[in-house]
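Since the structure comes first, as structure tokens, the remarks are kept for the end.
Coming up: chain A.
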Amino acid sequence: MNVSLLTVVIFLPALGALGIALLVPKTNENAIKWIANAIALVDFALSLTLLRGFDSASTQLQHVTKVSWIPQLGVEYFIGIDGISLLLVILTTGLGFIAVLSSWTYIQKRNKEYYATLLLLQTGILGVFVSFDFFLFYVFWEVMLVPMYFLIGVWGSKNRLYAAIKFFLYTLFGSVLMLLGIIALYLANFAETGVYTFNILEFYRLTLSPDLQWWIFLAFFLGFAIKVPMFPFHTWLPDAHVQAPTAASVILAGVLLKMGAYGFLRLSLPILPDATRQFVPMIAVLSIIAIIYGGLVALMQKDWKSLVAYSSVSHMGFITLGIFMLNPIALQGGIFQMLAHGVATGGLFLIVGLIYERMHTREIARFSGLAQVMPVYATLFAILAFASLGMPTLNGFIGEFLVLVGTFQESRQYAFFAVWGVVLAAAYLLWLFQRVMLGEVEDDEIAGLKDLNLREAMTLIPLVVMAIFMGVYPKPFLEMIEQPVNAIIARVRPGYFDGTGVTPPPLPSTPDATTAALPVDANDQLEDLLQQQLGEPDNETDESSEK
Partner candidate 1 sequence: MSSAAFYLISAIILGGALAMITSRSLVRSVIWMVVSFVGVGALFLLLEAEFIAAVQILVYAGGIVVLFLFVVMLVNLDELQRVEYLHRQWLPAVLLICLLLAELGFMMWAGAGDTVVPLPDQDQLDAVLRSVRGGNVETIGMTLYTDYILPFEVVSVLLLVAMIGAIYLAKERV
Partner candidate 2 sequence: MDGVGLNHYLLLSATLFAIGAIGVLVRRNVILVLMSLELMFNAANINLVAVSYFRPDLTGQIFSIFTITVAAAEITVGLGLVIALFRNKEAINVDEFNLLKG
Partner candidate 3 sequence: MGSLPVTVEDLWAIAPELIVTAAASIVLLWGAFDAPRKRPQQFAWFTLASIVAALVTVLRQTPTDQTYFSGLLGMDAFSMFFSVLFLISAGFAVAASIRFLDDHGAHHPEYYFFLLTALLGMMFMARAVDFVSLFVGLELQALSVYVLVGYLKNDPKSNEAGLKYFILGAMSSAIFLYAISLFYALTGTTNLAAIAQAIVAGELETSKLTTAALVLMASALGFKIAAVPFHVWAPDAYSGGPTTVSLFITVASKAAAFAVLIRIFIVALEPLQESWVLLLAALAVLTMFVGNIAALTQENLKRMLAYSSIAHAGNVLIGVVAAATTDGDARSFAIAASLFYLFAYTFMNIGAWATVILLRRNGLAGENLEDFAGLASRSYPAFFCMLVFLLSLGGIPPMAGFLGKWYVFAAAINSGWTWLAVVGAINAAISIFYYLRIVVVMVVQDPAEDATLVRSAPLTLTLVAALVMTVAVGIWASPFLDWAASASQLLP
């Protein structure tokens, strides 16, 4: 059987977890750590090779693998990537490696189980971002819950069990209702086409009645909004973050929350366009509430980690706002903000984790003058904080700026309120910086702190570099997501591109059976593209005019 590169990227961590669990003796902790790090690094490197030959101009899914799984129900093992998926995959593997590396000394008990669980989690998340079969998507979506539950529940701090169970039940509650939405969609598709399938690309073609769309949207909304988390479903997030070990927080903030946003833009928008438009005002308001409320609450936090956690609520508000403004700029901004937030906030959680490992406290009031004893640490923190609050030339700026511009196009009121999120972010992050980093060293314990060692710096520096790179040169990232974004907008807002002179790309279709089982390489892609431009435009316009 021909195993595609993408499949390897997804399942390598799980295989590694299995290997660690079964083959490595419990007592040999160093071997466990080395193997886990090696696997995470290899996985990251492999995911980077996906970039080679990736054609960001193509409208087709790439690296497609499509194998029948449960034929009776029409379930397929159908994975592939477009620009959005690819960037999220790389973000996941990158942060995954950093998370594994950052755990080296942080985790003191049950190393074997810890690393196995962490790697398993990575497979679950990666699977969500590449599945184009809804059943498969749901399986990964749920599978991911279990390792996260254990990471928080076993290796977390004092109130870990409460936080773990809260996390699990909240997200599970959302996802079981989402499951019903999936079933309804599946049955509606059968009623319309007579074929049992979970193929997401086929669902893009459906014309469902607005009423049905409304209900399915509601079901999806619960699943995704809890995951994001949107106000008022956010209450599990601070608990989970505060209690989780550093690596889990990094993954949680960096990629796990993106799953909800990803769900919205991959599934809700293109499959349920009519309902999406109906829901825009509600979601926009909820997003703005999240932005402002998250910022205000962050301002009042006494605990360093929960401050960062609430800043996540605020930043995720920008992302959902960007997604639901339903124009290309805001949507691109939202996706870019997903990446930027992953990098910056992931880094901030690492920063908190590093100091917690040294001081075993996260109470902001306990710290002062850290910059004097830990200059490297303070510098890196400053850059990440600035990235997070959206300073120009750093990545957070690009995302938030695009979201605000896109929002402004749609509604000045929304934009006016959303801007306050940026102001608040500056306030709480700078105030935090001032309280913990500046000032006099008042404490012997702080005076005795050591600055970062090489391994610790290694976990932060890639993120800092990335934050700067993305801020200075965002073009390649935006290019990569441009086509899929335009396709989504064309679907959710038919006629949007008519006046702009831009031809929206068609939604990606299912590659036909002959190429299906094999990974599609760049040549095929090019051929497809040529064919499309030469032969098919007529058909396309016909179809769209019929609608």
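Keep in mind that, in the parts below, a residue touches a chain if its C-beta (ideal position, glycine included) is under 8 Å from a C-beta of that chain, and two chains touch if they have at least 3 such contacts; residues count from 1.
A word on the picks: all candidates are chains of the complex that A comes from, given by their letters.
What you see is a predicted model; the values in this text were computed from it and never measured.
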Touching candidate - 1, 2 or 3 - for chain A as found in this complex: 3
So, in the complex, the side of chain A touching candidate 3 is made of residues 70-73, 138-139, 142-143, 145-146, 149-150, 153-154, 161, 165, 168-169, 172-173, 176-177, 179-180, 183-184, 186-187
